[in-house]
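Missing here: one protein chain of the complex. Every other protein chain is in place.
Up next, chain A:
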């Protein structure tokens, strides 16, 4: 008896462990998604939890007062948002409208025929460059619905004044500044090199490649021509990264530094790093660390030009904006009518007041009501004047390709990959 029992307990413990593993691999989400067959029925709208949910809800409440079909907002935690969408798209719980990042994140859904093509006349209400990432596989499926988030150089004005230098206009200026700040015991650029944050390193590659080769190279890679990585400017960009790391542009311990408060943002806001290449969203984080810093010492410029490069120095990269996408589960009339609200003055003003810079044509006139009009106008002009807005590569490629690519970028920065190895390893991702 004793013998049998203990053996069974051991087996039960093993089976328990196995069951946990097995369910981890097979679990899914269930959620009530309102799908309707009648064109003026109800529509469920999935979004990620963030402070602008109140603006979205206000637009929905106003819409629901007069419309026949009702729109309901589901606010979903940002952790797991993408996988929840992914799971729902294969099931009957598919939302009618959902908030997303455009580009490659939508391409599987377009191929599977889950999305509805939007009316081209909607395009006239938006700036040209941010619309591009809403057009996937030639189909206009993403309507800009949020602020733009370009990536640019943030710098600390008082550190620059103490050193008697100006923000970089060319790449040579940038290399010179690395030496200036290293001598003063300041980290030239804050960067987060831990594995979960290698997207901060990707931003450097994005800009170096854009300035060297122009935006078309990555466009063709994202369009499916993976051999584009063989282009000499990719290798050159990787070599420039190697030189920057060797020159101490990012300090020596960046491999253990995380992004955000307590990491890069704190390094920068407290004057321990002179610059950072980062997206516009970091303004709010910096403000949270020191409102005094953002009010007095925060400077910002576009990424510098590289001599001899083919890319226009006015090009930007980053997250053009977020998008609202309609699925086949949506009650068509209700959803189409609702999409008219995302470029209305009241919706845009609501976003502007929260520090966002929407990409609608009516945004500019409303920016004076932002809490920091100088910063908001800088963002708007940066995007409005840009001949091309390259979407963050990880978003544009989709996670299947982006995850191994980010790993290789991290290895390049860590010195685990030489520039040549980096190129061949990335090429091997899709062979």
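Convention: contacts are C-beta pairs under 8 Å (C-beta built on N, C-alpha and C of every residue); 3 or more make two chains touch, one makes a residue touch a chain; residues count from 1.
Operating definition for what follows: contacts and distances are computed from a predicted model.
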item	value
Chain not present in the shown complex, as UniProt names it (candidates "Sugar ABC transporter permease", "2-oxoglutarate ferredoxin oxidoreductase subunit beta", "Succinate dehydrogenase hydrophobic membrane anchor subunit" or "ATP phosphoribosyltransferase regulatory subunit")	"Sugar ABC transporter permease"
Of A:51, A:90, A:232 or A:387, the one touching the omitted chain in the full complex	A:90
Identified contact with the non-displayed chain, of A:255, A:299 or A:313	A:255
Residues in chain A touching the chain absent from view	2-3, 5-10, 12-26, 83, 86-87, 89-90, 108-109, 112, 114, 193-196, 198, 252-258, 262-263, 266-267, 272, 399-400, 403-404, 407, 410-411, 414, 416-417
